[in-house]
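Pasting in a structure now, in structure tokens, and then I'll have a few things to ask.
All protein chains but one are shown at their positions in the complex.
Coming up: chain A.
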Amino acid sequence: MIRMRTRLLVLHVLVLTLLVVLVGRLYQVQVVHGQEFVTRATETRTRTVIVPAVRGQILDSSGRPLVRNRTALVVSVDRALLFRTPDGGLKVLTKLSQVLGRPVQELQRKITPCGPKVPKPCWTGSPYQPVPLDEKVDTREALQILERQEEFPGVTAEIHSVRQYPGGRAGAQMLGYLQPVTEEELEKREGLKAAFSGVDLAGRDGLEYVYDDALRGKAGLRRVQVDRMGKALGVEDQVTPVPGDHLVTSIDSRIQAVTERALARAMKSAPQADGGAAVVLDARSGRVVALASQPNYDPEIWGGGISARGYQRLMSEKSGKPLVSRAINGQFAPGSTFKISSVTSMLRAGYPLNGTYDCSGSYNVGGRAFNNFRGIGLGPMNLHTALVKSCDTIFYRAAYEQYLKDGGRYPKKTPKEIFANTARAFGFGRPTGVDLPGESGGRIPDRAWKKSLWNQTNAVTCERSRKGYPEVKDRARADFLKRLALENCTEGFLLRPGDSANFSIGQGDVLVTPMQLARAYMALVSDGKVRSPRIGWAQVRPDGKVVRTIPVPVVGKLPLSEKERHYIKNALSQVAQDGTAAGAFSGFPMDKVRVGGKTGTAEVWGKQDTSWFASFAPTKNPQYVVVVMVSQGGMGAQTAAPAAREIYEGIYGIKRAPAVPGGRLTTKLPVFRPDGTVAPR
């Protein structure tokens, strides 16, 4: 019994020790480190969900939506919860694929986070955010999922808003599109930086991109208390999202529709046309009324995650790169539409406004004959007629003379380069600054440009001049190319006489975008001021309060006196009646609406001509400037001018009801009611 007592005593000590250990450890866990575990508990117990703000609409000048939101039932999958199910969610996905009628593999691909080895479709967002799987779910499908939550752990159906385009393809490139925001983009944003979710969308192109900050609003947060299976037990707290502002544009959706139709018809009328653009500006405000580019595409394709095939189709050469807006990115030689700049250059070089000039059949430029159109001489005429009949030789002569004055091939230290500089004053050679991303600047091929081009190319051309073009089968052509390479190698840095002559009639190396041409004509026919056109007109809060009106900045002034400007404008006003566009406008009620303009036919080596028509109406106090360009469209009078005519007919209601009452544009912003709807005028 004594041994037993001793051992009992040892046991006593042991028991007390262990109890002390337990209490000590409890103290350590609960008292010393308690706060850490409180934090961790909150992390496990709550889930923060980003509540995206409703994105603002993009509206036309009357408040009609160009881009609006449609509510859609979206089925999303929470990957974290899905993977917690025994088979990693395969069973749930299989069941879901039956409900949605989509293959399981597709669903699996869609929820896999994107990575270097994971091609689209994949999930670009945060791995902790539910992945939207299907945005075209009907109520019945959604109910099937919601009513049997226990069979679909981690799957939810929620109402989201999705972009909708009432105008279909109209202005697709201008409006732009949305894509889930990337982590880098989110870094740059203000506020909510820690909360990268992937539900947030960002404007990727067009107005959606430029006005992203205004349209986006502020995302909210919702902290939801969840149980072990991720079932929401209740909302712990939330930050309500602030909806984005609306963007009212100066686009008139009806004129836009007319413009799209006219451009599409023009494209069809020219069998080889591979692209086109139409720009309609409001000459009185400097704002954009319509902007169309062909080929175009249906922007709804971006909704619900674009498929790999769909994306490739949009980017491919074969489909004509419909994402690229020809209106701001299409760079083409402007042809005779450029003569407004050349005639101004003549005036600035000292040629008299009322002088008489010989429109000969051909003119010798540096030992080479430059022919008038079809080589026909039209005899002596004033500048007015030279513009109406689109004489070339008068401009060749003036340009060549100025070229020689600058020193010809080997220029003086400071050549005046009047033709190039005047073109710049018209806004050519640099982006117009229109509120669209990625605009091209065109090209003014002056002496400096030639030099920089030669610096880039002489290595190749000089080698070619030695080795020739053995891969070209046609001997004669190969010889020609070799001689050309030699010429480019030895004197490619020099502005040649022919370059100056070509420049004066908008041929050769000069490139402009339709937007540049339109704003140059707008400056000419309005007040001589060069403006940076704007599509956005005002940023309006959802409750109707105007946050800001977007001004149209003046960025330059034409080097023309009022008298000279009116002279040129008057000349252009006759083109559609008796000039090069008379045929295209035959039968057009000029007494009702007088249209002025200038045709352009620019030669492109190896391709059909670029067809241009730059115009304005009415000629007295113009309201509209319309520029139509069809790449590989043939002659200006043949393809572009009829399209412009169709646009005017639509605006003024020549054949049917006018697109805008009386052909007049509204000058007042639409009025919003407090509930956000647009009040009728």
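Here, contacts are C-beta pairs under 8 Å (C-beta built on N, C-alpha and C of every residue); 3 or more make two chains touch, one makes a residue touch a chain; residues count from 1.
Just so we're on the same page, contacts and distances are computed from a predicted model.
J.: One chain is missing here; what is its name in UniProt, given the choices "sn-glycerol-3-phosphate transport system permease protein UgpA", "peptidoglycan glycosyltransferase", "ABC transporter" or "endopeptidase La"?
T.: "peptidoglycan glycosyltransferase"
J.: Looking at the whole complex, which of A:21, A:143 or A:460 touches the chain that is not displayed?
T.: In the complete complex, the chain left out is touched by residue A:21.
J.: Please pick, from A:3, A:117, A:413 or A:473, the residue that touches the omitted chain in the full complex.
T.: In the complete complex, the chain left out is touched by residue A:3.
J.: Looking at A:69, A:108, A:164 or A:225, which residue reaches the missing chain?
T.: Only one listed residue reaches the unshown chain, and that is A:225.
J.: Touching the hidden chain in the full complex, which residues of chain A are there? Just list them.
T.: On the side of chain A, residues 1-5, 7-8, 11-12, 14-16, 18-19, 21-23, 25-27, 29-31, 33-38, 40-41, 44-45, 84, 225-228, 233 touch the unshown chain.
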